[in-house]
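Excluded from the complex is one protein chain; the other protein chains are retained at their positions.
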Amino acid sequence: MDIKTIEHLCNLSKLNYTDEGKQKVMAEMSEIINLMDTVKEFDVVYDDTKDNNSISYAEVREDKAKPSFPTEKLLSNTKPSDNCYVVPKMVD
Amino acid sequence: MNLKEQTLDTLRGLLDTKKISAPELCGEYIKRIKEINPEVLGYITVTEDEAMKSAEQAQKLIDSGEAKPLTGIPLAIKDNICTDGIKTTCASKMLEDFVPPYDACVIEKLKAEGYVILGKTSMDEFAMGGSTQTSTFAKTKNPYDLTRVPGGSSGGSAAVVSAGIAPAALGSDTGGSIRQPSSFCGVTGIKPTYGRVSRYGLIAFASSLDQIGPIANSARDCGTLLNVIAGKDSRDATSSTKPAEDFNAKIGQSIEGMKIALPKEFYSDSTDDEVKTSVLAAAKKYEEMGAQLVDCSISSLKYAVAAYYLVSSAEAASNLSRFDGIKYGLRGEGRTFDEMIRDSRTRGFGDEVKRRILLGNYALSSGYYDAYYLKALALKQQIIKEYDEVFQKADIILTPTAPTVAYKIGEQETDPVKMYLADICTVTVNIASLPAISTTCGYSANNMPIGMSLIGRKFDEATLIQAADAFEAGFEKRPNNI
Partner (left out) sequence: MKLYPTIGLEIHAELLTESKVFCTCSAQFGGEPNSRCCPVCSGLPGTLPVLNRKAVEYIIKAGYIMNCEISRFTKWDRKNYFYPDLPKAYQISQMPRPVCLGGHVDIVSEGEEKTIRINRIHLEEDAGKLVHDDTERVSLADYNRCGIPLIEIVTEPDFHSAADVVAFFEKIRLMLQYAGVCDGKLEQGSMRCDVNISLAEKGSDKLGTRTEVKNLNSTRAIQRAIEYEIYRQTELIENGERVIQETLHFNDATGETSSLRSKEDAHDYRYFPDPDIPPIVFTEEELEAIRADIPEMPQARRERYINEYKISPADAAVLTDTKQISDFFEDTIKVYNNPKPIATFIVVELMRRINLGELDMDNMPFTAADFARLIELAETGKISKDNRKVILREMADSGKSPDTVADEQDLWIKEDNELLEKTVNDVLAANPKAVEQYRSGETKVFGFLMGQCNKILRGAASPAAVKEMLEAKLKGI
(Lines give C-alpha, C1' and ligand atoms only; values in the text may rest on other atoms or scores of the structure.)
Protein backbone atom coordinates (compact mmCIF):
# COMPACT_ATOMS: atom_id res chain seq x y z
CA MET A 1 0.00 0.00 0.00
CA ASP A 2 1.74 3.13 -1.22
CA ILE A 3 0.67 6.73 -1.68
CA LYS A 4 -0.07 6.17 -5.38
CA THR A 5 -2.42 3.30 -4.61
CA ILE A 6 -4.18 5.33 -1.92
CA GLU A 7 -4.60 8.23 -4.31
CA HIS A 8 -5.97 5.93 -6.98
CA LEU A 9 -8.44 4.46 -4.47
CA CYS A 10 -9.47 7.97 -3.41
CA ASN A 11 -10.18 8.80 -7.04
CA LEU A 12 -12.26 5.68 -7.49
CA SER A 13 -14.06 6.38 -4.22
CA LYS A 14 -14.46 10.14 -4.75
CA LEU A 15 -12.95 10.95 -1.37
CA ASN A 16 -10.50 13.69 -0.44
CA TYR A 17 -7.87 13.42 2.28
CA THR A 18 -5.45 15.99 3.51
CA ASP A 19 -1.80 15.00 3.20
CA GLU A 20 -1.78 14.08 6.86
CA GLY A 21 -5.04 12.16 6.54
CA LYS A 22 -3.65 10.30 3.58
CA GLN A 23 -0.67 9.10 5.60
CA LYS A 24 -2.93 7.95 8.43
CA VAL A 25 -5.37 6.09 6.22
CA MET A 26 -2.49 4.56 4.30
CA ALA A 27 -1.13 3.07 7.50
CA GLU A 28 -4.57 1.77 8.48
CA MET A 29 -5.21 0.34 5.03
CA SER A 30 -1.86 -1.42 5.06
CA GLU A 31 -2.84 -3.30 8.19
CA ILE A 32 -6.26 -4.07 6.83
CA ILE A 33 -4.81 -5.37 3.57
CA ASN A 34 -2.45 -7.57 5.57
CA LEU A 35 -5.47 -9.16 7.18
CA MET A 36 -7.14 -9.53 3.77
CA ASP A 37 -4.03 -11.19 2.39
CA THR A 38 -4.86 -14.32 4.40
CA VAL A 39 -7.31 -15.29 1.65
CA LYS A 40 -4.37 -15.73 -0.68
CA GLU A 41 -3.36 -18.88 1.21
CA PHE A 42 -6.60 -20.49 0.23
CA ASP A 43 -6.15 -22.35 -3.01
CA VAL A 44 -9.50 -22.74 -4.72
CA VAL A 45 -10.91 -21.17 -7.88
CA TYR A 46 -14.32 -19.58 -7.87
CA ASP A 47 -16.97 -21.18 -10.11
CA ASP A 48 -19.90 -18.85 -10.58
CA THR A 49 -22.19 -21.58 -11.86
CA LYS A 50 -22.03 -23.30 -8.48
CA ASP A 51 -23.45 -20.49 -6.38
CA ASN A 52 -26.84 -22.12 -6.22
CA ASN A 53 -28.68 -18.78 -6.13
CA SER A 54 -30.07 -18.74 -9.65
CA ILE A 55 -33.74 -18.56 -10.47
CA SER A 56 -35.69 -19.88 -13.43
CA TYR A 57 -36.83 -17.73 -16.32
CA ALA A 58 -40.44 -18.18 -15.24
CA GLU A 59 -39.69 -16.57 -11.87
CA VAL A 60 -38.53 -13.33 -13.47
CA ARG A 61 -40.94 -10.38 -13.10
CA GLU A 62 -43.76 -10.03 -15.58
CA ASP A 63 -43.60 -6.93 -17.80
CA LYS A 64 -46.39 -4.77 -16.40
CA ALA A 65 -46.07 -1.02 -15.99
CA LYS A 66 -47.51 0.58 -12.88
CA PRO A 67 -48.08 4.28 -12.24
CA SER A 68 -44.88 6.12 -11.43
CA PHE A 69 -44.15 8.03 -8.22
CA PRO A 70 -45.26 11.65 -7.65
CA THR A 71 -42.37 13.74 -8.99
CA GLU A 72 -42.51 16.24 -6.15
CA LYS A 73 -42.26 13.55 -3.50
CA LEU A 74 -39.46 11.84 -5.36
CA LEU A 75 -37.49 15.08 -5.39
CA SER A 76 -38.35 16.01 -1.81
CA ASN A 77 -34.78 15.49 -0.53
CA THR A 78 -33.17 17.92 -2.96
CA LYS A 79 -33.78 21.39 -4.37
CA PRO A 80 -34.95 20.72 -7.91
CA SER A 81 -35.19 23.11 -10.82
CA ASP A 82 -37.95 22.50 -13.39
CA ASN A 83 -38.53 19.11 -11.72
CA CYS A 84 -34.94 18.13 -12.48
CA TYR A 85 -31.97 17.39 -10.25
CA VAL A 86 -29.42 20.17 -10.34
CA VAL A 87 -25.74 19.44 -10.88
CA PRO A 88 -22.77 21.65 -11.62
CA LYS A 89 -22.56 22.21 -15.35
CA MET A 90 -21.25 19.18 -17.14
CA VAL A 91 -18.85 20.01 -19.93
CA ASP A 92 -19.58 18.01 -23.05
CA MET B 1 -45.92 -0.05 35.01
CA ASN B 2 -42.64 -1.91 34.81
CA LEU B 3 -41.51 -1.99 31.23
CA LYS B 4 -38.33 -4.01 31.73
CA GLU B 5 -38.22 -7.51 30.23
CA GLN B 6 -41.73 -7.17 28.91
CA THR B 7 -42.66 -9.82 26.42
CA LEU B 8 -44.95 -9.20 23.49
CA ASP B 9 -47.26 -11.93 24.76
CA THR B 10 -47.77 -10.10 28.06
CA LEU B 11 -48.39 -6.79 26.33
CA ARG B 12 -50.81 -8.44 23.90
CA GLY B 13 -52.68 -9.84 26.86
CA LEU B 14 -52.80 -6.47 28.65
CA LEU B 15 -54.09 -4.75 25.52
CA ASP B 16 -56.64 -7.41 24.62
CA THR B 17 -58.03 -7.58 28.13
CA LYS B 18 -58.18 -3.76 28.21
CA LYS B 19 -55.92 -3.64 31.29
CA ILE B 20 -54.15 -0.92 29.42
CA SER B 21 -55.00 0.96 26.24
CA ALA B 22 -52.63 1.27 23.32
CA PRO B 23 -52.20 5.04 23.85
CA GLU B 24 -51.54 4.45 27.55
CA LEU B 25 -48.96 1.81 26.82
CA CYS B 26 -47.37 4.04 24.22
CA GLY B 27 -47.37 6.91 26.72
CA GLU B 28 -45.60 4.76 29.29
CA TYR B 29 -42.85 3.94 26.84
CA ILE B 30 -42.50 7.55 25.65
CA LYS B 31 -42.27 8.66 29.28
CA ARG B 32 -39.55 6.14 30.03
CA ILE B 33 -37.72 6.97 26.80
CA LYS B 34 -37.57 10.59 27.89
CA GLU B 35 -36.09 9.50 31.20
CA ILE B 36 -33.71 6.83 30.07
CA ASN B 37 -32.71 7.61 26.52
CA PRO B 38 -30.50 10.61 27.39
CA GLU B 39 -28.35 8.13 29.32
CA VAL B 40 -28.50 5.15 27.01
CA LEU B 41 -28.66 7.09 23.74
CA GLY B 42 -30.41 4.22 21.99
CA TYR B 43 -32.62 6.36 19.81
CA ILE B 44 -31.58 8.84 17.15
CA THR B 45 -35.16 9.95 16.57
CA VAL B 46 -38.10 9.50 18.95
CA THR B 47 -41.36 9.66 17.03
CA GLU B 48 -43.72 10.68 19.81
CA ASP B 49 -46.44 12.25 17.63
CA GLU B 50 -46.41 9.43 15.13
CA ALA B 51 -46.48 6.93 18.01
CA MET B 52 -49.48 8.50 19.73
CA LYS B 53 -51.38 8.75 16.47
CA SER B 54 -50.82 5.12 15.54
CA ALA B 55 -51.58 4.03 19.11
CA GLU B 56 -54.97 5.71 18.89
CA GLN B 57 -55.70 4.01 15.59
CA ALA B 58 -54.53 0.71 17.01
CA GLN B 59 -56.92 1.10 19.93
CA LYS B 60 -59.82 1.38 17.49
CA LEU B 61 -58.81 -1.95 15.98
CA ILE B 62 -58.55 -3.49 19.44
CA ASP B 63 -61.93 -2.07 20.43
CA SER B 64 -63.55 -3.46 17.31
CA GLY B 65 -62.03 -6.86 17.96
CA GLU B 66 -59.78 -6.70 14.93
CA ALA B 67 -56.47 -6.80 16.78
CA LYS B 68 -53.62 -8.69 15.16
CA PRO B 69 -50.54 -9.95 17.03
CA LEU B 70 -48.75 -6.57 16.83
CA THR B 71 -51.71 -4.19 16.98
CA GLY B 72 -50.87 -1.46 19.46
CA ILE B 73 -47.45 -2.95 20.23
CA PRO B 74 -44.75 -0.28 20.41
CA LEU B 75 -41.57 -1.11 18.50
CA ALA B 76 -38.25 0.55 17.72
CA ILE B 77 -36.79 0.50 14.21
CA LYS B 78 -33.14 0.61 13.27
CA ASP B 79 -32.31 3.83 11.51
CA ASN B 80 -31.30 2.17 8.24
CA ILE B 81 -34.83 0.97 7.54
CA CYS B 82 -36.75 3.50 5.46
CA THR B 83 -39.82 5.03 7.06
CA ASP B 84 -42.02 7.26 4.91
CA GLY B 85 -41.94 10.79 6.30
CA ILE B 86 -39.63 9.89 9.20
CA LYS B 87 -35.94 10.76 9.08
CA THR B 88 -33.75 7.76 8.29
CA THR B 89 -30.13 8.68 8.82
CA CYS B 90 -28.06 5.47 8.94
CA ALA B 91 -26.40 7.38 11.78
CA SER B 92 -24.47 9.26 9.14
CA LYS B 93 -23.93 12.95 8.57
CA MET B 94 -24.52 12.07 4.92
CA LEU B 95 -28.20 11.36 5.65
CA GLU B 96 -28.70 13.76 8.56
CA ASP B 97 -31.78 15.30 6.91
CA PHE B 98 -32.90 12.42 4.73
CA VAL B 99 -36.64 11.76 4.89
CA PRO B 100 -37.52 8.72 2.78
CA PRO B 101 -40.59 9.18 0.59
CA TYR B 102 -41.48 5.51 0.96
CA ASP B 103 -41.74 2.72 3.53
CA ALA B 104 -39.56 -0.35 3.63
CA CYS B 105 -41.44 -3.61 3.02
CA VAL B 106 -41.11 -4.56 6.71
CA ILE B 107 -42.58 -1.22 7.74
CA GLU B 108 -45.56 -1.73 5.43
CA LYS B 109 -46.11 -5.10 7.06
CA LEU B 110 -45.85 -3.68 10.58
CA LYS B 111 -48.22 -0.86 9.65
CA ALA B 112 -50.70 -3.38 8.33
CA GLU B 113 -50.63 -4.91 11.82
CA GLY B 114 -51.26 -1.54 13.44
CA TYR B 115 -47.93 -1.37 15.27
CA VAL B 116 -46.75 1.74 17.09
CA ILE B 117 -43.40 3.20 16.08
CA LEU B 118 -41.48 4.57 19.06
CA GLY B 119 -38.50 5.81 17.10
CA LYS B 120 -35.44 5.11 15.05
CA THR B 121 -32.52 3.49 16.81
CA SER B 122 -28.87 4.27 16.62
CA MET B 123 -26.32 2.12 14.88
CA ASP B 124 -22.83 2.16 13.53
CA GLU B 125 -22.69 4.49 10.57
CA PHE B 126 -24.20 2.65 7.59
CA ALA B 127 -24.17 -0.49 9.79
CA MET B 128 -20.40 -0.75 9.53
CA GLY B 129 -19.07 -1.61 12.93
CA GLY B 130 -19.66 -3.58 16.09
CA SER B 131 -19.81 -0.89 18.76
CA THR B 132 -22.37 1.76 17.70
CA GLN B 133 -19.60 4.22 18.53
CA THR B 134 -19.29 5.25 14.85
CA SER B 135 -22.80 6.69 15.03
CA THR B 136 -22.76 10.38 14.22
CA PHE B 137 -25.80 11.17 16.33
CA ALA B 138 -26.05 8.77 19.28
CA LYS B 139 -23.14 6.77 20.60
CA THR B 140 -25.28 4.25 22.43
CA LYS B 141 -24.22 2.88 25.84
CA ASN B 142 -24.65 -0.60 27.19
CA PRO B 143 -27.56 -0.68 29.68
CA TYR B 144 -25.63 -3.20 31.84
CA ASP B 145 -22.72 -0.80 32.16
CA LEU B 146 -22.90 2.66 30.69
CA THR B 147 -19.14 2.77 30.27
CA ARG B 148 -19.31 -0.15 27.88
CA VAL B 149 -20.35 -0.46 24.26
CA PRO B 150 -23.74 -2.01 23.39
CA GLY B 151 -22.20 -3.83 20.44
CA GLY B 152 -23.26 -3.14 16.93
CA SER B 153 -24.16 -2.31 14.42
CA SER B 154 -27.73 -2.64 15.74
CA GLY B 155 -26.52 -1.41 19.14
CA GLY B 156 -29.40 1.03 19.45
CA SER B 157 -32.03 -1.63 18.86
CA ALA B 158 -30.43 -4.05 21.34
CA ALA B 159 -29.91 -1.36 23.96
CA VAL B 160 -33.46 0.01 23.86
CA VAL B 161 -34.87 -3.50 24.34
CA SER B 162 -32.38 -4.21 27.12
CA ALA B 163 -33.14 -0.88 28.82
CA GLY B 164 -36.89 -1.41 28.60
CA ILE B 165 -37.52 1.57 26.37
CA ALA B 166 -38.95 -0.69 23.67
CA PRO B 167 -40.34 -4.19 24.09
CA ALA B 168 -38.77 -5.27 20.81
CA ALA B 169 -37.03 -3.77 17.83
CA LEU B 170 -35.94 -4.42 14.28
CA GLY B 171 -32.27 -4.56 13.48
CA SER B 172 -30.26 -5.63 10.49
CA ASP B 173 -27.45 -8.13 10.32
CA THR B 174 -24.71 -8.20 7.69
CA GLY B 175 -21.94 -9.89 9.67
CA GLY B 176 -23.39 -10.20 13.17
CA SER B 177 -25.10 -6.84 13.61
CA ILE B 178 -28.20 -8.30 15.27
CA ARG B 179 -26.60 -11.17 17.20
CA GLN B 180 -23.52 -9.48 18.65
CA PRO B 181 -25.32 -6.45 20.20
CA SER B 182 -28.07 -8.81 21.41
CA SER B 183 -25.35 -10.78 23.14
CA PHE B 184 -23.69 -7.65 24.58
CA CYS B 185 -26.97 -6.24 25.85
CA GLY B 186 -28.40 -9.51 27.18
CA VAL B 187 -31.36 -9.81 24.83
CA THR B 188 -32.41 -12.22 22.08
CA GLY B 189 -31.94 -11.52 18.38
CA ILE B 190 -32.37 -13.57 15.26
CA LYS B 191 -30.73 -13.19 11.89
CA PRO B 192 -33.14 -14.91 9.52
CA THR B 193 -32.07 -16.95 6.51
CA TYR B 194 -30.94 -14.71 3.65
CA GLY B 195 -34.06 -14.07 1.59
CA ARG B 196 -36.50 -14.75 4.41
CA VAL B 197 -37.27 -11.05 4.96
CA SER B 198 -37.50 -8.52 2.14
CA ARG B 199 -34.62 -6.07 2.01
CA TYR B 200 -36.72 -3.52 0.12
CA GLY B 201 -36.26 -0.28 2.01
CA LEU B 202 -33.25 -1.42 4.01
CA ILE B 203 -30.47 0.98 3.10
CA ALA B 204 -27.97 -1.45 1.69
CA PHE B 205 -24.60 -2.12 3.24
CA ALA B 206 -23.68 -5.46 1.63
CA SER B 207 -26.58 -6.71 -0.46
CA SER B 208 -25.61 -10.39 -0.54
CA LEU B 209 -25.34 -10.53 3.26
CA ASP B 210 -27.83 -7.99 4.68
CA GLN B 211 -30.90 -9.29 6.42
CA ILE B 212 -33.47 -7.59 8.65
CA GLY B 213 -34.41 -9.36 11.85
CA PRO B 214 -35.99 -8.88 15.27
CA ILE B 215 -34.38 -8.17 18.63
CA ALA B 216 -36.56 -8.86 21.67
CA ASN B 217 -36.65 -10.16 25.21
CA SER B 218 -37.23 -13.77 24.18
CA ALA B 219 -36.93 -16.18 21.32
CA ARG B 220 -40.69 -16.42 21.20
CA ASP B 221 -41.01 -12.66 20.72
CA CYS B 222 -38.48 -12.87 17.91
CA GLY B 223 -40.70 -15.49 16.31
CA THR B 224 -43.80 -13.34 16.76
CA LEU B 225 -42.10 -10.47 14.92
CA LEU B 226 -40.62 -12.72 12.28
CA ASN B 227 -44.08 -14.11 11.59
CA VAL B 228 -45.09 -10.63 10.50
CA ILE B 229 -42.05 -9.44 8.57
CA ALA B 230 -41.11 -12.63 6.67
CA GLY B 231 -42.26 -13.51 3.19
CA LYS B 232 -41.71 -13.06 -0.52
CA ASP B 233 -41.70 -9.47 -1.76
CA SER B 234 -41.98 -8.76 -5.46
CA ARG B 235 -39.67 -5.77 -4.98
CA ASP B 236 -36.77 -7.86 -3.70
CA ALA B 237 -35.69 -10.48 -6.22
CA THR B 238 -33.55 -12.17 -3.60
CA SER B 239 -36.47 -12.66 -1.22
CA SER B 240 -37.43 -16.28 -0.99
CA THR B 241 -40.61 -17.84 -2.31
CA LYS B 242 -40.60 -20.21 0.68
CA PRO B 243 -44.11 -20.02 2.08
CA ALA B 244 -44.59 -18.21 5.37
CA GLU B 245 -44.91 -20.41 8.39
CA ASP B 246 -45.48 -19.99 12.10
CA PHE B 247 -41.97 -19.64 13.43
CA ASN B 248 -43.20 -20.32 16.94
CA ALA B 249 -44.89 -23.56 15.96
CA LYS B 250 -42.17 -25.78 17.40
CA ILE B 251 -41.92 -23.98 20.73
CA GLY B 252 -42.48 -26.39 23.60
CA GLN B 253 -41.67 -29.47 21.55
CA SER B 254 -39.06 -31.65 23.19
CA ILE B 255 -35.55 -31.28 21.92
CA GLU B 256 -34.84 -34.86 22.82
CA GLY B 257 -32.63 -36.38 20.14
CA MET B 258 -31.79 -33.04 18.55
CA LYS B 259 -28.21 -33.08 17.33
CA ILE B 260 -26.22 -30.01 18.30
CA ALA B 261 -22.81 -29.52 16.70
CA LEU B 262 -19.96 -27.64 18.35
CA PRO B 263 -17.42 -26.61 15.72
CA LYS B 264 -14.05 -26.68 17.46
CA GLU B 265 -12.68 -23.60 15.69
CA PHE B 266 -15.25 -21.44 17.50
CA TYR B 267 -13.88 -22.54 20.86
CA SER B 268 -10.26 -21.66 20.18
CA ASP B 269 -7.90 -19.49 22.20
CA SER B 270 -9.17 -16.31 20.57
CA THR B 271 -12.42 -16.72 22.49
CA ASP B 272 -12.41 -15.59 26.14
CA ASP B 273 -12.45 -18.42 28.66
CA GLU B 274 -15.43 -16.97 30.48
CA VAL B 275 -17.39 -16.99 27.24
CA LYS B 276 -16.33 -20.51 26.32
CA THR B 277 -17.17 -21.87 29.75
CA SER B 278 -20.59 -20.30 29.69
CA VAL B 279 -21.46 -21.54 26.19
CA LEU B 280 -20.19 -25.03 26.96
CA ALA B 281 -22.31 -25.02 30.11
CA ALA B 282 -25.29 -24.25 27.92
CA ALA B 283 -24.34 -27.17 25.70
CA LYS B 284 -24.36 -29.32 28.79
CA LYS B 285 -27.88 -28.06 29.60
CA TYR B 286 -29.02 -29.11 26.16
CA GLU B 287 -27.50 -32.50 26.71
CA GLU B 288 -29.43 -32.75 29.94
CA MET B 289 -32.58 -31.92 28.01
CA GLY B 290 -31.89 -34.89 25.77
CA ALA B 291 -30.00 -33.33 22.92
CA GLN B 292 -26.97 -35.02 21.51
CA LEU B 293 -23.73 -33.05 21.19
CA VAL B 294 -21.68 -33.58 18.05
CA ASP B 295 -18.09 -32.56 17.38
CA CYS B 296 -17.41 -30.91 14.08
CA SER B 297 -15.13 -28.56 12.24
CA ILE B 298 -15.44 -25.50 10.05
CA SER B 299 -11.82 -25.43 8.99
CA SER B 300 -12.04 -22.41 6.70
CA LEU B 301 -13.10 -20.23 9.63
CA LYS B 302 -9.61 -18.74 9.72
CA TYR B 303 -10.22 -17.12 6.33
CA ALA B 304 -13.76 -16.07 7.10
CA VAL B 305 -13.11 -12.58 8.46
CA ALA B 306 -11.02 -11.61 5.44
CA ALA B 307 -13.51 -13.15 3.01
CA TYR B 308 -16.33 -11.34 4.76
CA TYR B 309 -14.60 -7.95 4.71
CA LEU B 310 -13.67 -8.32 1.05
CA VAL B 311 -17.17 -9.22 -0.10
CA SER B 312 -19.02 -6.82 2.17
CA SER B 313 -16.71 -3.89 1.49
CA ALA B 314 -16.79 -4.45 -2.27
CA GLU B 315 -20.57 -4.39 -2.23
CA ALA B 316 -20.60 -1.45 0.17
CA ALA B 317 -18.26 0.60 -2.01
CA SER B 318 -20.71 0.17 -4.88
CA ASN B 319 -23.86 0.57 -2.76
CA LEU B 320 -22.63 3.79 -1.19
CA SER B 321 -21.62 5.35 -4.50
CA ARG B 322 -25.12 6.69 -4.94
CA PHE B 323 -24.50 9.15 -2.11
CA ASP B 324 -23.25 12.04 -4.18
CA GLY B 325 -25.28 14.92 -2.76
CA ILE B 326 -27.40 15.38 -5.87
CA LYS B 327 -30.60 13.49 -5.17
CA TYR B 328 -30.53 13.46 -1.37
CA GLY B 329 -28.09 13.70 1.44
CA LEU B 330 -25.38 16.14 2.34
CA ARG B 331 -24.71 18.36 -0.65
CA GLY B 332 -21.12 19.46 -0.92
CA GLU B 333 -19.73 22.42 -2.73
CA GLY B 334 -17.70 22.62 -5.87
CA ARG B 335 -17.50 24.19 -9.26
CA THR B 336 -17.58 20.87 -11.07
CA PHE B 337 -19.49 17.65 -10.60
CA ASP B 338 -16.33 15.91 -9.50
CA GLU B 339 -15.45 18.56 -6.93
CA MET B 340 -18.97 18.64 -5.62
CA ILE B 341 -19.40 14.91 -5.09
CA ARG B 342 -15.95 14.56 -3.57
CA ASP B 343 -16.84 17.29 -1.11
CA SER B 344 -20.23 15.69 -0.35
CA ARG B 345 -18.69 12.31 0.31
CA THR B 346 -15.65 13.56 2.17
CA ARG B 347 -17.80 15.55 4.57
CA GLY B 348 -20.73 13.12 4.68
CA PHE B 349 -18.98 9.84 5.51
CA GLY B 350 -17.12 9.00 8.70
CA ASP B 351 -13.68 7.39 8.90
CA GLU B 352 -14.78 3.76 9.13
CA VAL B 353 -17.20 4.06 6.22
CA LYS B 354 -14.42 5.64 4.16
CA ARG B 355 -12.04 2.80 5.01
CA ARG B 356 -14.60 0.24 3.89
CA ILE B 357 -15.16 2.10 0.63
CA LEU B 358 -11.42 2.24 0.01
CA LEU B 359 -11.07 -1.45 0.84
CA GLY B 360 -13.99 -2.38 -1.39
CA ASN B 361 -12.63 -0.43 -4.32
CA TYR B 362 -9.24 -1.98 -3.71
CA ALA B 363 -10.72 -5.49 -3.86
CA LEU B 364 -12.63 -4.68 -7.05
CA SER B 365 -10.04 -2.67 -8.92
CA SER B 366 -8.28 -4.08 -11.90
CA GLY B 367 -5.24 -6.09 -10.95
CA TYR B 368 -6.65 -7.07 -7.55
CA TYR B 369 -10.06 -8.43 -8.42
CA ASP B 370 -9.02 -12.06 -8.94
CA ALA B 371 -6.68 -12.18 -5.98
CA TYR B 372 -9.14 -10.69 -3.50
CA TYR B 373 -12.73 -10.48 -4.63
CA LEU B 374 -12.95 -13.74 -6.57
CA LYS B 375 -10.94 -15.52 -3.91
CA ALA B 376 -13.42 -14.32 -1.31
CA LEU B 377 -16.28 -15.68 -3.43
CA ALA B 378 -14.45 -19.01 -3.67
CA LEU B 379 -14.17 -19.01 0.12
CA LYS B 380 -17.85 -18.32 0.37
CA GLN B 381 -18.51 -21.49 -1.63
CA GLN B 382 -16.12 -23.40 0.61
CA ILE B 383 -17.76 -22.17 3.81
CA ILE B 384 -21.19 -23.11 2.46
CA LYS B 385 -19.86 -26.56 1.65
CA GLU B 386 -18.46 -27.04 5.13
CA TYR B 387 -21.73 -25.98 6.76
CA ASP B 388 -23.61 -28.37 4.46
CA GLU B 389 -21.40 -31.16 5.71
CA VAL B 390 -22.02 -30.25 9.35
CA PHE B 391 -25.76 -30.22 8.75
CA GLN B 392 -25.51 -33.75 7.39
CA LYS B 393 -24.85 -34.89 10.93
CA ALA B 394 -26.38 -32.18 13.10
CA ASP B 395 -29.61 -30.21 13.31
CA ILE B 396 -28.20 -27.03 14.76
CA ILE B 397 -24.81 -25.59 15.58
CA LEU B 398 -23.91 -23.95 18.89
CA THR B 399 -21.22 -21.26 19.05
CA PRO B 400 -20.36 -18.23 21.14
CA THR B 401 -21.93 -15.09 19.65
CA ALA B 402 -18.80 -13.03 20.26
CA PRO B 403 -15.32 -13.86 21.54
CA THR B 404 -15.78 -11.42 24.45
CA VAL B 405 -18.43 -9.66 26.47
CA ALA B 406 -19.10 -5.96 25.88
CA TYR B 407 -15.88 -4.02 26.23
CA LYS B 408 -15.20 -0.54 27.54
CA ILE B 409 -15.96 2.40 25.28
CA GLY B 410 -12.73 3.51 23.67
CA GLU B 411 -10.99 0.20 24.29
CA GLN B 412 -10.83 -1.26 20.81
CA GLU B 413 -13.28 0.36 18.46
CA THR B 414 -10.59 2.71 17.20
CA ASP B 415 -8.45 -0.17 15.95
CA PRO B 416 -10.02 -1.40 12.69
CA VAL B 417 -8.18 -4.72 12.47
CA LYS B 418 -8.99 -5.61 16.07
CA MET B 419 -12.62 -4.75 15.41
CA TYR B 420 -12.74 -6.87 12.25
CA LEU B 421 -11.26 -9.89 14.00
CA ALA B 422 -13.92 -9.65 16.71
CA ASP B 423 -16.54 -10.60 14.06
CA ILE B 424 -15.08 -14.09 13.74
CA CYS B 425 -18.01 -15.86 15.41
CA THR B 426 -20.79 -14.28 13.40
CA VAL B 427 -19.68 -13.62 9.81
CA THR B 428 -19.79 -17.18 8.46
CA VAL B 429 -23.53 -17.31 9.09
CA ASN B 430 -24.07 -14.40 6.71
CA ILE B 431 -21.60 -15.79 4.21
CA ALA B 432 -23.50 -19.09 4.17
CA SER B 433 -26.95 -17.37 4.14
CA LEU B 434 -27.96 -19.30 7.26
CA PRO B 435 -30.32 -18.31 10.08
CA ALA B 436 -28.91 -17.85 13.58
CA ILE B 437 -30.31 -16.75 16.90
CA SER B 438 -28.39 -15.30 19.83
CA THR B 439 -29.65 -15.53 23.37
CA THR B 440 -28.10 -14.95 26.76
CA CYS B 441 -26.48 -18.03 28.29
CA GLY B 442 -24.62 -16.52 31.23
CA TYR B 443 -22.91 -13.55 32.79
CA SER B 444 -19.28 -12.65 33.19
CA ALA B 445 -17.62 -11.98 36.53
CA ASN B 446 -18.33 -8.30 36.06
CA ASN B 447 -21.97 -9.09 35.40
CA MET B 448 -21.94 -8.53 31.65
CA PRO B 449 -24.20 -10.79 29.56
CA ILE B 450 -22.67 -13.61 27.55
CA GLY B 451 -24.46 -14.68 24.40
CA MET B 452 -24.58 -17.99 22.59
CA SER B 453 -25.62 -18.49 19.00
CA LEU B 454 -27.62 -21.30 17.50
CA ILE B 455 -27.15 -21.67 13.76
CA GLY B 456 -29.70 -23.57 11.73
CA ARG B 457 -30.26 -25.01 8.30
CA LYS B 458 -31.51 -22.60 5.69
CA PHE B 459 -35.12 -21.64 6.39
CA ASP B 460 -35.17 -23.60 9.63
CA GLU B 461 -35.71 -20.62 11.95
CA ALA B 462 -38.49 -22.55 13.71
CA THR B 463 -36.01 -25.07 15.10
CA LEU B 464 -33.72 -22.26 16.29
CA ILE B 465 -36.57 -20.57 18.08
CA GLN B 466 -37.64 -23.88 19.58
CA ALA B 467 -34.14 -24.61 20.88
CA ALA B 468 -33.48 -21.07 22.12
CA ASP B 469 -36.83 -21.02 23.88
CA ALA B 470 -36.09 -24.36 25.52
CA PHE B 471 -32.92 -22.88 26.96
CA GLU B 472 -34.51 -19.57 27.97
CA ALA B 473 -37.24 -21.46 29.84
CA GLY B 474 -34.67 -22.83 32.27
CA PHE B 475 -32.42 -19.80 32.42
CA GLU B 476 -32.65 -17.02 34.94
CA LYS B 477 -31.88 -13.68 33.41
CA ARG B 478 -30.25 -10.94 35.44
CA PRO B 479 -31.85 -7.64 34.54
CA ASN B 480 -29.74 -4.53 34.35
CA ASN B 481 -30.18 -1.61 36.70
CA ILE B 482 -31.32 1.02 34.24
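A few notes on this one:
Order as written gives the chain letters A and B; numbering starts at 1 within each chain.
In the analysis below, a contact is a pair of C-beta atoms (placed from the backbone, for glycine too) under 8 Å apart; a residue touches a chain by one contact, two chains touch by 3 or more.
Fair warning: this is a prediction, and the values are worked out from it, not measured in the lab.
Note that the undisplayed chain, when the full complex is considered, contacts A, B. Screening B:I44, B:L110, B:A127 or B:I341 against the full complex identifies B:I341 as the residue touching the chain left out.
If you put the hidden chain back, the residue from B:I326, B:A371 or B:L421 that touches it is B:I326.
On the side of chain A, touch with the chain left out of the figure occurs at residues 8, 11-12, 14, 48-49, 51, 53-58, 60-66, 68-69, 71, 74-75, 80-92.
Residues touching the missing chain, restricted to chain B, are 81-82, 88, 90, 95, 98, 100-102, 104, 199-204, 206-208, 234-238, 314-315, 317-318, 321-324, 326-328, 337-338, 341, 361, 364-366, 369, 373 (touch as defined at the top).
Operating definition for what follows: only the chains that are shown with their structure count from here on.
Chain geometry summary: the mean Cα position of chain A and that of chain B are 23 Å apart.
Those residues of chain A lying in contact with chain B across their complex are 5-6, 8-10, 12-17, 25, 28-29, 31-42, 44-48, 50-53, 55, 59, 61, 69, 73-78, 85-88, 90. Across the interface of their complex, chain A is touched by residues 97-99, 101-102, 234, 237-238, 241, 300, 302-303, 305-307, 309-310, 317, 321, 324, 326-329, 331, 334-343, 345-346, 349, 354-355, 357-359, 361-363, 365, 371-372, 374-379, 381-382, 384, 416-417, 420-421 of chain B.
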